[in-house]
Structure formats: C-alpha cells, structure tokens
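Only one protein chain is missing from this complex, and each of the others stays in its spot.
Moving on, here comes chain A:
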Amino acid sequence: MGATPNGFNLDTTGRRIVVDPVTRIEGHMRCEVNVDEQGIIRNAVSTGTMWRGLEVILKGRDPRDAWAFTERICGVCTGTHALTSVRAVEDALGIKIPDNANSIRNIMQLNLQVHDHIVHFYHLHALDWVNPVNALRADPKATSELQQAVSPSHPLSSPGYFRDVQNRLKKFVESGQLGLFKNGYWDNPAYLLPPEADLMATTHYLEALDLQKDIVKIHTIFGGKNPHPNWLVGGVPCPINIDGVGSVGAINMERLNQVSSIIDRCIEFNNNVYIPDVIAIGGFYKNWLYGGGLSSKSVLAYGDIPENANDYTGANMLLPRGAIINGDLSQVHEVDVRDPEQVQEFVDHSWYSYGEPGKGLHPWDGVTEPKFELGPNLKGTKTNIQEIDEAAKYSWIKAPRWKGHAMEVGPLARYIVGYAGGHEDIKNQVEGLLGTMKLPVTALFSTLGRTAARALEGEYCGRLQKHFFDKLMTNIKNGDQSTANVEKWDPSTWPKEAKGVGMTEAPRGALGHWVKIKDGRIENYQCVVPTTWNGSPRDAAGNIGAFEAALMDTKMERPDEPVEILRTLHSFDPCLACSTHVMSPDGSELTRVKVR
C-alpha cells in the first residue's frame, strides 16, 4: 500500500487482528490491525461503532439550555461540555462574564482535569501496566521499602498497611469477584513490574478511589449539585454570600474552606503518589517506547484556563494554544477556530455524506447526513462485520483536519505545544521529568510520554486551581460578590441571527462547540470532540488518524492478547460516548479478539 502523506508505511499483507469492543473506555470502538511475522503492527484501522449527532437533538431548542443537553452526552466530561456550550452561546451573543465567574469556572474545569487524570491513570490505564494478580505474591515489607524509596513523604507506607491491602485483595479475588480486574491478560510477558511494584500501585488504586470522591465535592459546591452540576449562560449559578451561615446554595466561608482543603489534598496526592508512581512504573518500561504516532509530527491545542475574564486570546490562556505540524518544534502555529479554512471535517471514510467527495466543512456549516455503506473488500456481512474495508467508509467518526493535517490532541499535545512555545511551567516540568528518568526529549513521543504528560498536567492544574482560588478570595474580600451577568438573558435583547464558538481543553483534548442562533433558537449545533480528532479515520488523501498512527510499528508479544493495543489506545483516554454512539449488537461483555 505504501506510505501515507503523513509518513506511515502501511502493509496489509500480514495476519489481521480484530479487537471489538476495546474495553475500559467510555463508549465503543473497534480496532483492526495487520501484524507481520514478527508480530509487529503494519496497518491499523480504528472504527467508531456508534452513531452521533447532537445537533439533531438541539435544533430549535433554547440556546440557554444547550449546556444541560451536552452535559448528558457523556458520563465523564459532563462539566467540560457544559462549559464549552455556555462559552459558545456567550460568544454568539456578546455576553461578558464577571471575574468571579471566570475564577469559579476555571476551578471547576481544572478540578475536572485533576479528577479525570487521576481516575484515568489508576482506574482505566494502570491495569495496562500493573498486574493486580501478581500483587498477591508481593512481600509487604519489601513493598514498604519500595514505597519509602519512591516517595519518602507519603505517610501510608508501613508493611502492615500493605499486608492489609494484600489480604483485602486476596479475599476479593478468591471470592470470584474479579469484576474490576476481569478481561486481563495477567500472564502476558508484556507485564514487567515486580510483585512489590504491583502491590504498591494497586494500593494506590484504592487510595485514588477515596480521593476522587472528595474531589468531586468541588463540583457540588460551585455547581449546586453533583452529578450534573448546574451551569449558566452569563456566569455561574452560585451566588456568593461570604458571611452567610447555612444559607441554601450560596457560597460562604465554610464552603470555600472546604474547597481549599480539597485542592490541597489533590496537590499532595499528585506530589506524593501520582507523579512518583508514573516515574517508578515508567522506569520498568523505559524500553517500551512505542505508540508515538502523530505526537512527533502534528499536534493541536485550543488552549484553556483564561487568566483574565472574557479574553479568549491564546496569550491569556494558561494551558497553551497552538499547532505543530510535520514535527517542526521550532514553530508553534496560531490557531483560529473561526477561520473556515482551518478546522474542517471530512467524511470520505466516515458513514456520512456531503454529496461530493473530498469536501471539508467548517463546523459552523457542518451537516450530519448518515450514509452507511461498506466497501467491496468487506469480510462478513452488513450486520456481522468480520473485517472492515478501510479503503471505503469505515467509521461513525468524522475526520477533522487542521489545515488538512491529521492532528493528535490531549495532554501530550498540550505539553508539546507548551514545551515548544517556551511555556515556563511546562518546560520546567518536562525537563525535570526527563532528567530524573534520564530520557531524551524524543521519549515524549510515545505511549508512556502521553501517560507522563497527563500526570504532569494533573500536577500543574492542581497548582493553577490554588491560584484561582486565591484570586477568587482576593476579589471577594475586595467587595466583589458578583457571579453572573444577566443583562442579555432576555432573548428580546439578542440579534435576529448570531453565531459563536466555545473552546475548552477537555481532559482528553481540544473540544469545540459551534452554534448558530436564529430567532432566539438553535439553528445548528456542532461539537468536534477530542476523540473525533484522535479516533479519526483516514481522509481522502490517505492520512491516517492519531489512534491508527500510534499503533503502527508496535511489537505484540502475543497477537491474540492485545495488551499493547489497549495500552496505547488507553493512553489517549478515549471517550467515544460523545464522538459516536452505542453498542455491539449482541451486547457481548467480553472483548472478542480474532486473529485472521
């Protein structure tokens, strides 16, 4: 088949392996690869097996309600979708938010980053590197010594503590409730940790569970409730009444103190547990530097966390904005999501139709017209696909491109953009980590690099949360208790027609909502979500997407046990619930892995 324009040599002659569905992700996806005689992946195809299109639900609704619908698309990034939605509507209608609202929104958004990164690492991704069954063989005393060496300031490190956890784990496994740890390939040689490291990491799995329950309380405090916190076009829905006691819903000193203590706990956990674990576990896998894919070539970040309210320029963003193409780190390109020539979605290999081939549409002009058809080289039937024909349409995910380039988005993309652009905090963190691990900067372009960037970002976001908390407190003490601007709440103040865009950096990457409003109602609403970028199929020119690229050239220890495929796909923290919709038709629980 030869080289793709974005530089990957595809060869479909080897055995075909089908993984469907890919587990421990949000939503459903299917992945097919061809491996050569050495078990090395030479072709990769990622298929979103669910149908999407939020616009079909929102058409004609009140734009002030859109956040509540977008909050329901997904079980994970509810708040990010809601924030992106209110930003899009505010942009369309020219609504300015108060400073306190900006600080509170940033704290909420950063809270989601911190929460999602910890949960992703310990509860979705760790099992790709950590073997909880092997942890049963660990010596608790040696585990305690390992813990103290890895993180001297973490207080939970006694042999008795690890023995207790090991006993609990043993009881759980022996009762046959392997539930959480099911579908593992626990005797696969791809697992490299000694039992003590497995026990330490599994213990932190439990510690992270306890922490994550507290983290979400911040959403309850500022969002009024959780799950599904409330959002508001024009600001935030929580009034501030700093001297209030027990008043329903209002933010008072007691609640702010609670927020502050949760932020401190997260900072401590990141420093004492998360970062040391990534370094310790990464140390055992230093030679497993597969999975870089597009990260060494083309990455994109919209930027987020505006320092000052209502200024959405790149320079005002604490998480960086920019694009890097063709691996040239010396140039960070400016990104303008309003420009009809920059962000475009293509459907040549997606189950949609634009009426003509090779056409790209900017999201403001996006259409969702399903067209399900399969290529002539399909193996199987329409309702039971054995092997997809990637030369034809093969995914429910559209193919977004930035100036024609397939891009990777997410923590690693943000960190590469920040590193290349000289972002001080990011540069210091990255250089510190690479120095500690004695790795060159090119090691970033890997599955582990993606996992490490997420950990660094979690730590940085924790610090930023504290920054905005202090900023909020200062502003309140100076007498500003305003949290919402309702000047343009009434639709009679709106123009007859308007369009706007909202951008955020969701935990898993750049997220944009584009809205068109007409006569006070939603005329068109398009979301381009992170997993649309990363899970993108090929385009008309043959460029492969980020998942596909990242799987290329990986060596599989046992082709019928897709540990390596899962490892790399999970490192993106994929969330297909919003990029596509549901489900394998027979609802089968176990991943089917077929080697053909």
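General observations
The criterion applied here is as follows: a residue touches a chain if its C-beta (ideal position, glycine included) is under 8 Å from a C-beta of that chain, and two chains touch if they have at least 3 such contacts; residues count from 1.
One rule holds in what follows: contacts and distances are computed from a predicted model.
Missing chain, UniProt name from the options "5-oxoprolinase", "CbbX protein", "Hydrogenase expression/formation protein HupD" or "Phosphate transport system permease protein": "Hydrogenase expression/formation protein HupD".
Which of A:K96, A:H123, A:K141 or A:H333 touches the hidden chain is settled by the complete complex: it is A:H123. Within the set A:A68, A:I242 or A:L361, the residue that contacts the chain not displayed is A:A68.
The hidden chain makes contact, of the residues A:D20, A:E55 or A:E408, with A:E55. The residue touching the chain not shown here, chosen from A:F162, A:Y191 or A:W351, is A:W351. When the whole complex is considered, the residue among A:G94, A:P189, A:P227 or A:G422 that touches the unshown chain is A:P227. Not every partner is drawn; the one left out touches chain A at residues 26-28, 50-53, 55-62, 65, 68-69, 71-76, 78, 119, 123, 168, 172, 177, 179-180, 206, 209, 212-213, 216, 225-228, 230, 351, 368-370, 372, 382-383, 396, 577, 581-583, 585, 587-589.
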